[in-house]
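Missing here is one protein chain; the remaining ones are kept as they sit in the complex.
The first chain written gets the first letter, and so on, giving A, B and C; residue counts start at 1 in each chain.
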Amino acid sequence: MTNSKTNVTELTEVTIRFAGDSGDGMQLTGTQFSDNTAIFGNDLATFPDYPSEIRAPAGSLAGVSSFQIQFSKLDIHTPGDDLNVLVAMNPAALKVHLGDVKDNGTVIINEANFTKKNLNLAGYDCNPLETDLLKNFQTVKVDMTKLVGTATEDLKLAPKLIARSANMFALGLVYWLYGRKIDNTVDFIQKKFAKKPEIVEANLRALKAGYNYGNTLELVKTTYHIPKAKFEPGCYRNMMGNQALAYGFMTAAEKSGLELFYGGYPITPASDVLHYLSGYKNMGVKTFQAEDEIAGVVSAIGAAYAGDLAITATSGPGVALKSEAIGLAVMAELPLVIINVQRGGPSTGLPTKTEQSDLYQAVWGRNGEAPCVVISASTPADCFYTAIEAARIALKFMIPVILLSDGYIANGSEPWRIPDVDSLPEFENHKTSDPDGYEPFDHSSEFLARPWATPGTPGLEHRIGGLEKWDGAGHVSYDPENHDHMLRLRQKKVDIIAEEIPDEVPYGEASGNLLIISWGGTMGSVRSAVEHIHLENKKVSHVHLRHLNPFPKNLGDIIKRFDKVLVPELNLGQLATMLRAKYLVPTIQMNINHGKPLKTSDVLNKINEILGE
Amino acid sequence: MTNSKTNVTELTEVTIRFAGDSGDGMQLTGTQFSDNTAIFGNDLATFPDYPSEIRAPAGSLAGVSSFQIQFSKLDIHTPGDDLNVLVAMNPAALKVHLGDVKDNGTVIINEANFTKKNLNLAGYDCNPLETDLLKNFQTVKVDMTKLVGTATEDLKLAPKLIARSANMFALGLVYWLYGRKIDNTVDFIQKKFAKKPEIVEANLRALKAGYNYGNTLELVKTTYHIPKAKFEPGCYRNMMGNQALAYGFMTAAEKSGLELFYGGYPITPASDVLHYLSGYKNMGVKTFQAEDEIAGVVSAIGAAYAGDLAITATSGPGVALKSEAIGLAVMAELPLVIINVQRGGPSTGLPTKTEQSDLYQAVWGRNGEAPCVVISASTPADCFYTAIEAARIALKFMIPVILLSDGYIANGSEPWRIPDVDSLPEFENHKTSDPDGYEPFDHSSEFLARPWATPGTPGLEHRIGGLEKWDGAGHVSYDPENHDHMLRLRQKKVDIIAEEIPDEVPYGEASGNLLIISWGGTMGSVRSAVEHIHLENKKVSHVHLRHLNPFPKNLGDIIKRFDKVLVPELNLGQLATMLRAKYLVPTIQMNINHGKPLKTSDVLNKINEILGE
Amino acid sequence: MTETITQPIKMTRKDFVSDQEVRWCPGCGDYAILAQVQKVMPELGVAKENFLIVSGIGCSSRFPYYMDTYGFHSIHGRAPALASGAKIANPELSVWVVTGDGDAMSIGGNHLIHTLRRNIDMNILMFNNRIYGLTKGQYSPTSELGKVTKSSPMGSLDYPFNPPALALGAGGTFIARAIDRDQKHSMEMIKRAHGHKGTSFIEYYQNCLIFNDGTFSDLTDKTTKDESVLKLEHGKPMVFGVKNSKGLRLVGSQFEVIELNGAFNIDDVFVHNENDKNLAMILSELTYVDHLPTPVGIFYVKDEPTYEDMVHSQIQEAVSNKGRGSLEQLFKSSNTWTVE
Partner (left out) sequence: MTETITQPIKMTRKDFVSDQEVRWCPGCGDYAILAQVQKVMPELGVAKENFLIVSGIGCSSRFPYYMDTYGFHSIHGRAPALASGAKIANPELSVWVVTGDGDAMSIGGNHLIHTLRRNIDMNILMFNNRIYGLTKGQYSPTSELGKVTKSSPMGSLDYPFNPPALALGAGGTFIARAIDRDQKHSMEMIKRAHGHKGTSFIEYYQNCLIFNDGTFSDLTDKTTKDESVLKLEHGKPMVFGVKNSKGLRLVGSQFEVIELNGAFNIDDVFVHNENDKNLAMILSELTYVDHLPTPVGIFYVKDEPTYEDMVHSQIQEAVSNKGRGSLEQLFKSSNTWTVE
């Protein structure tokens, strides 16, 4: 399909960012590109980045919305650091993102929006298209809006609709640049706007116009080919982090034979968990949009007592509000999952940006000795398995589990190999209906889980609550020895989980000069950096923790086998503090708090700095 | 006054516990005894212990109320471990407390209440006064109720009133036993019940009857004399912990020229701070009993913004609820003191019992990187100075401060040397009214404190809030570098306080075999144990921390000079975790969670165990 | 979705008495209410294991410990939210909330009003002693202005809530008032609350002997109660006073007392209609009016679908429209591609 005069260069991987005004449809454009790329067969990872404001003024810096994707013929772990291609639909988008484009990278610009007003709004004194600001880049300037107008002339569309379709022009152009077919997107447009034929037509013409523009005008000398990646055989789809959480919990509910109850209050970036779940009423999911976070978690505690698989999702400020009630769940020894999709703090902080700064809160943020299990997800698709693991632990150990995700993986996406439903494990739980010898706080089972007698079960009537309880019978007790015993017992309930989770196996050699320990959404960047450094035969290994409380039981042994330990985090050193306290190991910290995912190159630089010392 | 046939033995120190039913007036009896003892001139410390239930059934174990006092001719630090004297007004009191009496100690019993019903309620199968349960003790059995009845025969009192006056009989008896005068208590009774002459008379007669009973009946062979302690010259009074907090903050307000605002919601054991403060309207104190803990702290934040010295007090569950708002105060950089009078956790836990388990919460219990200053009080009177220190730091550094007290010191009392008002330091604050170059988040002052421009000041209009702010101008900023900078700046605001607080000086030698590091209400027990061990010339030193975040800057150096570090705490090792994380020092933990103050003897045993290893 | 009757054996009060020692102050009004509930429950035709009693924190909130049913003594103020979760999870349960004026109206006010508006089927018994009992006597949101307590030595400065008015304002569908000392009437109220499908709210006047003794003595003392209590009965004229010698009539938007011996007779008296919300609101305003009697009984009832029934019908509807979802389907619900 490619014009004969254009060369095709094969590349391993490419990073593209679509950027424009919030009204320019960049999220949709990006999602289309990534769906298409996935279906083509590349490995990929995406990172959408919204403005915090609802519709900040059109053309303003605050209103810029972007969507980044890295795709590759190899296994990749992040949406990429620097950009091969930037699509900038207006001056503000150029201003915000140009700094991330690689030297000699491609910058595709919709000239139509480089009006005086927009230049002003973006803070450009003079038009960058007329200066040599772009001289180090391959710049493709197109008046997309005008060309869409021409392509749709006969339809007599409203100028607004024409302007809004420019994103499809850009998408078509990029499809052409990477030798992709447009069929999927054509399908999508037809379905999505089925009820509005005018919009379908406008979008399709724009898409094709963009594609053909590249094809016919010898816009650039080379197009690129990124061969398919080698995937494990199977059926794949794209998966976003919050969606994967919802899927994971629905799976856990089915596999445990329980009904799923979600109680929660909307908050960015966790709200989508509620949105997804509320769409699956036909799977029996009960969603309760509560009046606040407290009612969210407390209703879930009520549902857990009543026998459902109960979860709540929020972000850091919401966890703060829930912390008293989480203590109640600890005391009541009920299965419960609290999801924290972390965002930039403290306080309201940077609500739409990513961060990993709620680990302290998860582990230590309650009154009294109130140990909870804490686990974390590391990629969008991993959210699915982390959700299942959280539910499994909560049910098996009769204990509240805090699941940490973050804004980056919540909204990011990657291909997900759809598991065989039957291969997913069934779940144990401790429901009981046998009054014989029943005691509500009987801890004689292997992992100290108490029996789960739910209201409605004849003969097991009992009372629970937040006051200290007598081990076994479960009645209120002020007995000094019993209190000490129960505090230790609740701590032990967490600690012995370490016996039951798999040992950690470092990526890389079992001993060496440097061990990198990370957790959560930084997984991809760290792993990529370590893969790079392995090419240089350096003795650097990587442990990425899913389990944060308790730690895997062999973590201390692993640490001992390395000269140095580096802990990169998007906070001021929270995991580092935990490791220091537990293993008395000096840690090298790497803390970057830009509200953005960690960059592979930053990790690489840090590794080199340490090894060079 | 003492009967000639009775010997008088001189003792260094004595521990007495008054115990009876909640309705028996044990708190009043104990308070009277300690006031009297204080005025006599002994050093003393007290520990009241209430039942958690409002009026648990009369005679039940749950309804036992007690008041313990240790008094001495020497400097003492605790209300004592084991008892020289137990006054048991009923079988339940005997049952609960007998185990704490020393061998050969004195047990004074009101026989009148050893009825079948009461014995049953206490779970005694047979009357202990008729078995040899008490054979190792000097037992004084008196039918106090009957004797009070006889002494008041002519008054024709209601039997209920007679029974209620038995406590004064017991008090009289104990006064006699320790050669004390009854005048103070006579005064007190006359004032307290001035409006009820019948009660005055009943109580006075009971008091005297008790005193004379001892005097005339040669009840015991010996009475005791505990000589006056050597106090620093000055004017003294008794002081309770929560009272001292109230006094401290009123002092801080006067000394800083600010008005005091208290916003809070009642919770045991913190409510008394509100009760005390609400009684001082004539000192301009504004108390706001809010609808919940959140409104309590948030109203205080509003008052702080408006220019008051603003405080809130609660206990652990309340801090949990406040934690989101404390993050706001961190972000807004406002002066604010959050008092946590700790109680047994987790959740509702043991609400009337003492514990030190909210340290993690204070230091780490918020979303995002939200560092607060954390300090703690160590004795009832020390609460006064800790309150002043909290206010001083909050105002000087424009920062929220968490002040940790606990149920033990909150309700305990000790003599307090009344300071010379003029000698108490004046306070700085950062109020400003100068629009010239004013920026709301100007951090150019020495200790990074921002200016405090309060509403009502012309020309300084500005907006603050919980979103990340641009350093200096203070407007909302999503700038990545600025965010990282501000996170570190807020952390630094806490860290540099270490430069400004005094270096720690260990009690004992500067180096040695064992360093004990403690904090909060365990101060007395640890210090007593160390004093004991010094008598054996052992190289044990003690650091008792007031400042927990930041630590005093020389703490790391001190630690290095000892072979071992012991950290005794009423939790599962929270300070130990902090020390391990910060100094990478192995700690020996001593964790006892009985809902009671630490015992000197337990510390002593632990020291000997460590030294003997 | 109705409570199933699985237990044909006749139960008695004893079946609802737990093995825990009751720990309220001797003479506390809570004892009377406990007895009333224990007497009514066996008669409701609900299997014992289907009762769930949820409470917050306070003297009143110790209630579940004394009932031999499922019980949850939760945290301060949160009982309605916990009960909501339990009821949505298992609509077969007969859910009861026992709470205090502080628990329900101070820290828990938000959950209370939201539960009322959602009309989740549960029975909320709010023991209103107009004081914080458990924390030893601070004024509560229902304490009268000027109340001298530990935290208000010069008198409290908060205007009190009027519980039925608040509950009506929040959209409650069953609002009633009972008095601890009037056993027969209270038991009637409990039964009616149970019978109402939706959130039932009973403001239960309860005497706190220790910290607020006698607040309701006007309404309970033999000598005064006839004059001060107006018993609301559906379809009956609003009469009160010794030998029902007085009545209320509505003039414009205001109630007036009329004496039924001369100029006025029973036909001039306004007839109570428990389904008239406007009337209920006007009646609720009598709570603090000195010269008018205090209404007890049912202010308002309205039948409306409950929240949890709607949740479950949506689920049924979704299943019948789309079929019961499977994981297989779920996983493949978007574009997929296959790698061989």
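Just so it is clear, a contact is a pair of C-beta atoms (placed from the backbone, for glycine too) under 8 Å apart; a residue touches a chain by one contact, two chains touch by 3 or more.
Predicted, not measured: the structure shown is a model, and the values here were computed from it.
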Checklist outcome for this item: For the full complex, contacts between the hidden chain and the displayed ones involve A, B, C
Checklist entry - Just one of B:200, B:460 or B:611 touches the chain that is missing; which is it? => result B:460
Checklist entry - Of B:29, B:152 or B:251, which residue touches the hidden chain? => result B:251
Checklist outcome for this item: On chain C, the omitted chain is touched by residues 106-110, 113-114, 117-119, 141, 154-155, 157-162, 165-171, 250, 252-254, 276-279, 281-282, 285, 304, 307, 310-311, 314, 317-318
Item to check | Hidden partner interface residues of chain B, rising order | outcome: 35, 38-39, 41, 184, 231-238, 247, 250-251, 254, 259, 261, 263, 280-286, 288, 290-292, 294-295, 298-308, 310, 324-325, 328, 332, 418-419, 421, 424, 454-467, 475-476
Checklist outcome for this item: Absent-chain interface residues of chain A come out as 53-58, 60, 62, 265-268, 271, 274-275, 278-279, 281, 287, 289, 291-293, 317, 347-348
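Definition applied: only the chains that are shown with their structure count from here on.
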Checklist entry - Given the two chain pairs B-C and A-C, which is bridged by the higher number of C-beta pairs in contact? => result A-C
Item to check | Chain whose average C-alpha position is farthest from chain C's own | outcome: A
Next on the checklist: Roughly how far is chain A from chain B, centre to centre by C-alpha average, rounded to an integer in Å?
Outcome noted: 47
Checklist entry - How many angstrom between the C-alpha centroids of chain C and chain B? => result 40
Checklist outcome for this item: For the pair chain A and chain C, the C-alpha centroid-to-centroid distance in angstrom is 44
Checklist entry - So which bits of chain A are touching at least two other chains? => result 324, 328, 332, 465-467
Checklist outcome for this item: Contacts with two or more other chains occur in chain C at residues 57, 75
